[in-house]
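Here's the structure we're looking at; comments come further down.
Left out: one protein chain. Kept in place: all the others.
Moving on to chain A:
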Amino acid sequence: MAVLLLAEVTDGALAVDATAKAVTAAAALGDVTVLCAGASAKAAADEAAKINGVAKVLCAEDAALSHRLAEPTAALIVSLAGDYSHIVAPGTTDAKNIIPRVAALLDVMVISEVTGVVDADTFERPIYAGNAIQTVKSGDATKVLTIRTAGFDAAGMGGSASVETIGATADPAMSEWVEDKVAESDRPELTSAGVVVSGGRGVGSEEDFALIEKLADKLGAAVGASRAAVDSGYAPNDWQVGQTGKVVAPDLYVAVGISGAIQHLAGMKDSKIIVAINKDEEAPIFQVADFGLVADLFEAVPELTEKL
């Protein structure tokens, strides 16, 4: 069995945590070859070569592969697919954009957001916002999957795989990049942070979200938000935790002013310790919280921030 794993490469840099977690899942399937693609990908490829369990790294550099556009990246993966039994990627928005396209080009079903590898053909994945776990067995010649990274520990660093440079395929030239709007932040990345502090509709305004951010900074945490908070404009879209946002499983998750809709719980209920602060004692979030505090967040959160 041989696995081709699409590394998460953004502007030439490897997202080590997401890629290393996918390597852990992929290593159970066979020898792992990591593909780093981008306008510049050499530094990412050298970094990926150090992930334990990686047998080989392929580095494809081409202007068409910049900005993670789906069409050229999918074409590149399909050109390599013949050598592999499995094609795998961490379940990032980039991979969710690219990998189903790869699967259809190979005439196979994609298996999205895998949380468990049973054997080479059989995988576990959450359905219905994580309210059920389905085990599926694929009858396809090539298995094409994305990995829910929150379900796997990151492979360690210390390997020294070989790096081979490969050419890109012809650019289908169907899409062009216009711009990225990426918020600069010194905080840890949401999906890999050890602590996450999230705010919901109860926070009430964009200005008051500063309360959440101050507590997060005190804890060295990433900041998250419920869909209600994002829809209301209190927080940017890339902070959304839930069924269709980011799925996190930190050591500590602090939910502030979040009622706990099933769509939100889907994104955080595998956290090790969950703290809920909400003035409504009936809020469903308390059913999944290890420690619940029924209180006005505008009093409790500043007090918590000060005393920690």
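Keep in mind that, in the parts below, contacts are C-beta pairs under 8 Å (C-beta built on N, C-alpha and C of every residue); 3 or more make two chains touch, one makes a residue touch a chain; residues count from 1.
We take it that contacts and distances are computed from a predicted model.
S.K.: Look at the options "Electron transfer flavoprotein subunit beta", "Spermidine/putrescine import ATP-binding protein PotA", "Phenylacetate-CoA oxygenase subunit PaaB" or "NAD(P)H-flavin reductase" and return the one that UniProt uses as the protein name of the missing chain.
M.R.: The missing chain's protein name, per its UniProt entry, is "Electron transfer flavoprotein subunit beta".
S.K.: Looking at the full complex, which residue from A:Asp17, A:Asp31, A:Asp46 or A:Glu71 touches the chain that isn't shown here?
M.R.: A:Glu71
S.K.: Can you list where chain A touches the absent chain?
M.R.: 10, 67, 69-71, 74, 92-94, 96-105, 107-113, 122, 125-140, 174-183, 191, 219, 227, 230-231, 236-238, 243-244, 246, 251-252, 262-263, 269, 272-275, 281, 286-295, 300, 303-304, 307-308
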